[in-house]
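Of the protein chains in this complex, one is absent; all others appear in place.
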Amino acid sequence: MSSLYEEVSTAPASDVPVRRVTININGENRTVDVEPRLLLAHLLRQGLKMTGTHTGCDTTNCGACTVLFDGRPIKSCTMLAVQADGHAVQTVEGLATASELHPIQEGFKAEHGLQCGFCTPGMMLAAKALLEENLNPTEDEVRWALSGNLCRCTGYQNIVKAVLWAAEKMRAQAGQE
Amino acid sequence: MYPSRFQYESPKTVAEAVALLDQGAGEAKLLAGGQSLVPMLKLRFASPAMLVDINGIEELRYHRFDSDGTLRIGALCRHEDLEKSDIIRQKQPTISAAAPLVADPIVRTRGTFVGSVCHADPQGDWAATMIALNGRIVAQGPKGRREIAMKDFVLGPFQTALEHNEIAIEAVIPAPQGVAVGGYIKLERRVGDFATASVAVALDVVGDKVVRAGIALGGVGSRTIDASDAAAALVGQPLTDATIAKAAELAAAAAEPRSDHRGSADYKRHIVATFVSRLLNQIHSSKEAA
Partner (left out) sequence: MALDEVKIGGMGASRLRVEDNRFIRGKGNYVDDIVLPGMLHMEILRSPVAHARIKSIDVSKAWEVPGVRLVLTGEMMAARNLAWMPTLSYDTQAVLATDKVRFQGQEVAAVIADDPYIARDACSKIVVEYEQLPVIVNPTQSMAPGAPLIRDDKEGQQTNKVFDWEIGDKEATDRAFEQADVVSKLELHYPRSHPSPMETEGSIADYDRATGKLTVFMTTQAPHIIRAAVALVAELPEHMIRVVSPDLGGGFGNKVPVYPGYVISILASILTERPVKWISDKSSNLISTHFARDVYLKGEMALRKDGKILGFRMHTTSDHGAFFSDAQPSKFKIGLLHSAFACYDIPNAHMVAEGFYTNKAPGGVAYRCSFRVTEGMFFQERMVQAAADDLGMDQAEFRRVNFVKDDDFPHRTPFGFLTDSGQYGKCLDVGLEAIDYKNFLKEKEEAAKRGKLLGIGISTMTEPLGAGNSREYDILGIKMFDSAELRVHMSGKAILRTGAKTQGQGHETTWAQIVAHELGIPADDIVVEEGDTDTAPFGMGTYASRSTPVAGAAVAMVSRKIRAKARKIAAHLLEVSEEDIEWELGRFYVRSNQERGVSIQECAMAAYSNVPDGMEPGLENTSYYDPPNLTWPFACYIATVEVDPETGVWDVLKFVAVDDCGVRINPMIVEGQIMGGLTEAYAAAAMQFITFDEAGNCIGSNYMDYLLPTAWETPGFELYEVVTPCPHHPIGAKGIGECATVGGPAAFVNAVLDALKGTGVRNIDMPLLPDRVYEAIKTGKDISGAPPVKVD
């Protein structure tokens, strides 16, 4: 694709510089030409049609666009797509395998950790980053780790329970291995 | 939500980056963590002609102590690097206390210490720790490197002493002249909020005497305030109820708050006094306990 926001757009004016970047997205290398001002969130959503990453605010507060960038959570509305060149990005679409859900996904469903679902992908990725560092978090540690992600529906209590649910399952899985 | 157009450069060395800024002739902006700059681009509060992205200069991501105890923080050291650092926790408690209060956990994975200092937001957190710790900024420009003391670095809201073609490549925090003790408290209405008022205290202590002191105040002036009189009142003294009260009073007097929707000027001044007193008492009691 080109610098386009969407593939239906007209070709960019010749004086608009584009950069070819290769980003590893959910384990797969994707090479695209992007205009430097394109936000990573928009590349994922429009350019690559991975609409699970949402944009909720303009001011880097809400965290709905949270993805993992080289394993660490970032707000993808606050990074340029060109900056992801040569890096690995994980989105909500990369959480489940073909055959099974990630325990965090299962936890969110089991504990009613979502209502409208808009903040959920960002929440789950923030939770994944936490659990990769700390598989046995306290309730407060979960609340702290998720404090860069806003939810308007749930009141967070069930989100916290969902993450603790997932942690328990992941500990059990780790114990089996 | 949609930045305007700019030329994007991603140099691999500091020298290249400096050359690009030089070419930009004031129309270029340096991009490090981007957690303040990118939102400004999105809102079009900033529309630079060129962005010089230094994230590819990997060697700038460090924080380390020299053998003499000097702390050096590279331009790409992220907030969370400091937050999670054991050595910082042991040797520079003021920084360790401030790190988790910067923005929110997701922003902290990306935003940088030096970038935040250069952003020069009067409500920012790191500038207060830099002043309290008597830090310096190492700037590199076409003519080489120079060091700028933190107290001279910030000129006003969002304004620094950096030339348009200079890069702040490192923050330097001098070695303590004894044991470094200190802390940071911020009154925020919610995680990620800017400070209504914040206080950084950093003391070097030998025995029960304070041999060096720094107290800095955030959110209570058009730039971070160096409460030097308050700090001076502690030097050569032990921490006692009387010295603590004096420092709190002088710090509050140094504040230059404005009344706004975060609180009245009187309130903010009162918070400064309360926080200085709380921090010093906390230091005092933990020393007692030790």
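First chain written, first letter: the chains are A and B, and each begins at residue 1.
Definition applied: a residue touches a chain if its C-beta (ideal position, glycine included) is under 8 Å from a C-beta of that chain, and two chains touch if they have at least 3 such contacts.
Here the structure is a predicted model, which means the values were calculated and not measured.
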Contact partner of the left-out chain, one of A:25, A:79, A:92 or A:164: A:92
Touching residue (missing chain; options A:50, A:79, A:131 or A:170): A:50
Sites on chain A contacted by the missing partner chain, in the whole complex: 4-6, 8-10, 13, 35, 37-38, 45-46, 49-59, 61-62, 64, 91-93, 95-96, 101, 105, 108-110, 112, 114-121, 124, 142-144, 146-160
Chain B residues that touch the omitted chain in the full complex: 1-5, 43-44, 104, 187, 189-194, 196, 258-265, 267, 270-271, 274
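Operating definition for what follows: only the chains that are shown with their structure count from here on.
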Distance from the mean Cα position of chain B to that of chain A, given in whole angstrom: 29
Touching residues on chain A, where the partner in the complex is chain B: 16-17, 19, 35-37, 39, 55, 58-61, 63, 66, 69, 72-75, 77-80, 82-83, 85, 126, 129, 144-149
Complex contact set, residues of chain B against chain A: 1-8, 10, 31, 34-35, 38-39, 41-43, 51, 53, 55, 80, 103-107, 109-110, 191-192
